[in-house]
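My structure is below; once you've seen it, I'll send some questions.
Every protein chain except one is present and positioned as in the full complex.
Which chain is which? They are A, B and C, in the order written, and residues in each are numbered from 1.
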Amino acid sequence: MRILVSNDDGYLAPGLACLARALGEFAEVDVVAPDRDRSGASNSLTLTRPLRARKGENGFVYVDGTPTDCVHLAVTGLMEKQPDMVISGINRGANLGDDVLYSGTVAAAIEGRFLGAPAIAVSLAGSAGQHYETAAAIVVRLVHRLEHDPLPADTILNVNVPDLPLERIAGLEATRLGHRHKSEAVVRAADPHGQPIYWVGASGPEADAGPGTDFDAIRRDFVSITPLQVDMTRYTALEQVSSWLKKLRT
Amino acid sequence: MRILVSNDDGYLAPGLACLARALGEFAEVDVVAPDRDRSGASNSLTLTRPLRARKGENGFVYVDGTPTDCVHLAVTGLMEKQPDMVISGINRGANLGDDVLYSGTVAAAIEGRFLGAPAIAVSLAGSAGQHYETAAAIVVRLVHRLEHDPLPADTILNVNVPDLPLERIAGLEATRLGHRHKSEAVVRAADPHGQPIYWVGASGPEADAGPGTDFDAIRRDFVSITPLQVDMTRYTALEQVSSWLKKLRT
Amino acid sequence: MRILVSNDDGYLAPGLACLARALGEFAEVDVVAPDRDRSGASNSLTLTRPLRARKGENGFVYVDGTPTDCVHLAVTGLMEKQPDMVISGINRGANLGDDVLYSGTVAAAIEGRFLGAPAIAVSLAGSAGQHYETAAAIVVRLVHRLEHDPLPADTILNVNVPDLPLERIAGLEATRLGHRHKSEAVVRAADPHGQPIYWVGASGPEADAGPGTDFDAIRRDFVSITPLQVDMTRYTALEQVSSWLKKLRT
Partner (left out) sequence: MRILVSNDDGYLAPGLACLARALGEFAEVDVVAPDRDRSGASNSLTLTRPLRARKGENGFVYVDGTPTDCVHLAVTGLMEKQPDMVISGINRGANLGDDVLYSGTVAAAIEGRFLGAPAIAVSLAGSAGQHYETAAAIVVRLVHRLEHDPLPADTILNVNVPDLPLERIAGLEATRLGHRHKSEAVVRAADPHGQPIYWVGASGPEADAGPGTDFDAIRRDFVSITPLQVDMTRYTALEQVSSWLKKLRT
């Protein structure tokens, strides 16, 4: 099996090295990752300029683009051999609830959706970044399990792992994404010349974080595993919108 | 009603001006848009540096950030008065099927999801950019209809309008997103020094574009209106993943 | 005569429009300027990616690069007709003393040094940006004078004009660049997450600003005109360094 590994923290991030090492023990691993931290990049794709891909001292290929650019290049011809699946991470910090929308880690996994196996995004919850090896061990088990008992090829799993030693992990749980309230207010400040500047405010507090959500699983020291879909159609609203439109004259 | 207008083509784009003008005839309109073309920005959010917001000669506020940044700032405190809804566009070029994932136009609308009314992303299909006023007229009708017969507040409508005179529009259709095949291969080239560079390949051909899809509606000269959801959980796979996980030892 | 006009404040800056208008009354004028504010860009040249050049609604060509990129493209083949000289400005704010090192306005003029006539960089001293027409009138006179009484073709004139009505200008003075003390200390701050950030400190106070310097001319409401050279060799130190080196064994 050949696995493409990417991330959004950049090709020198410790979580990436830990993941590549763990997967490398049983699979062919290619790493193609951004040349620097691209957290918050979402699925952004670089269309107006060409990209460059170089090999770093650690053997990883780095690209002057977004996580999506990296995986896009890798699965459309950059690499000599096409990967079988994409695994993105290990992100420093959780990707839970609405954060998934903005996440470059998840976006990199999504960009692997055309390959023959499920894609996985893996994040280490908490800001300390201490137990990447726990997350790596979880991913290795998921991949082994997928080999013997496959999920549909277009499955995307968003995996969040508590930042704990493996023995303190309470279990694994299939979850849905929770939701946050609106973000905190923009942070107004001034530059040294007195000109106004604005920082994007912090994520909003959890709004829907009860049992069944990813927020809840992490809170109880469970690994949260959320199947994602790429099709953003709100199918449940199709009929309503359809009848609503009928009353509208063109 | 106070409407926030944004886009991803930049604050000087003709589609933005056309939209703001049409909405301004019956609503209070604030425009907050990127300082330049940010097509392909998806939901990317600028977290590592502060943003600046300035007013251009055309009265529009421009921000040195992504479409998501623009709407984020505007709804979390940049503007004196909070808008009631967000409308993003009129994008030059369609946002159909999988393109929605990468679209800054759609992302700007999504960022308006916490407001009290549906958000709308509107794009003009085709590359010529001739009939923005058709798209503007469609949006105006949608907004008027929403005033008298509201849809749920968290609705996001992805509207694609054929680039035709209004009288040649065949009708409006509620659609689901179609799907594309994998993108075309990366385009390898060389810079003048002989170093390799890589361009992201063109979108893949339509794979799922039959009746009911946005691709099909546009092909038949209909306005395509797709309700979107922000929650990316694949609910239909939750049970399967849950039982799959049970067989996995932690 | 065909004059290429550029700047570092971006193609929409009022000082650029004022300059182009004034020169356009007697010369063919092409404007090629950055797509946005690139103050502080110095002579930086974009080598790692290609540039794009588009025509704005105001008829000016804008480039997604530095001031040096703009003039470089324009004089090496972008334009149908080769310009005879380059004039850069009117910059909002002075370019005096050591500031010249960092100035994109001056850099744009320097990049015109291979053409057949002197290059001019023009800046409006003061931060209010009120009397661009004064600076434009001064430049027009300089150009007319150059036509009838040329200076050597490789001359670069750094012109700073007080922000005053033309009738209040005390005169024109040939000056040398003054010098500043070291910059103010870096400004430490924190982002909303408590992470340290650093702003470049303000320019240092004037250190050498007596009679004969550009600082002094501006202070007395004179137009300051400093001839610049591109060759940075310190000829007066050549002999000293040469004998110093002799005592050094390879």
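Criterion: contacts are C-beta pairs under 8 Å (C-beta built on N, C-alpha and C of every residue); 3 or more make two chains touch, one makes a residue touch a chain.
In this text the structure is predicted, and so the values were computed from the model without any measurement.
**Student:** Check the options C:M1, C:A53 or C:A153 and report the residue that touches the missing chain.
**Tutor:** Checking each option in C:M1, C:A53 or C:A153, the one touching the absent chain turns out to be C:A53.
**Student:** Taking the entire complex into account, which one of C:V31, C:V86 or C:V100 touches the absent chain?
**Tutor:** Considering the complete complex, C:V100 is the one touching the chain left out.
**Student:** For subunit B, which positions touch the chain that isn't shown here?
**Tutor:** Touching the chain left out of view, subunit B contributes residues 48-50, 52, 64, 187, 189, 191-193, 199, 201-202.
**Student:** Against the chain that's been left off, what residues of subunit A make contact? List them.
**Tutor:** Within subunit A, the residues touching the omitted chain are 12, 35-36, 48, 50, 56-57, 64, 191.
**Student:** In the whole complex, what residues of subunit C lie against the chain that is missing from view?
**Tutor:** Where subunit C meets the chain not shown: residues 37, 39-48, 50-53, 66, 68-69, 72-73, 75-78, 98, 100-102, 104, 107, 110, 114, 138, 141-142, 145, 149, 151-152, 155-157, 166, 169, 171-174, 176-177, 179, 181-186, 188-189, 191, 195-201, 223, 225-235, 237-242, 244-245, 247-250.
Criterion: only the chains that are shown with their structure count from here on.
**Student:** So what shape is it, when you link every pair of chains that touch: line, ring, star, complete or other?
**Tutor:** Complete.
**Student:** Provide the C-alpha centroid distance between subunit B and subunit C, rounded to the nearest whole angstrom.
**Tutor:** So the centroids are 40 Å from each other.
**Student:** Could you work out how far the Cα centre of subunit A sits from that of subunit B, in whole Å?
**Tutor:** Those two chain centres are 22 Å apart.
**Student:** Subunit A: which residues touch two or more other chains?
**Tutor:** Correct list: 48, 50, 52, 189, 191, 199, 201.
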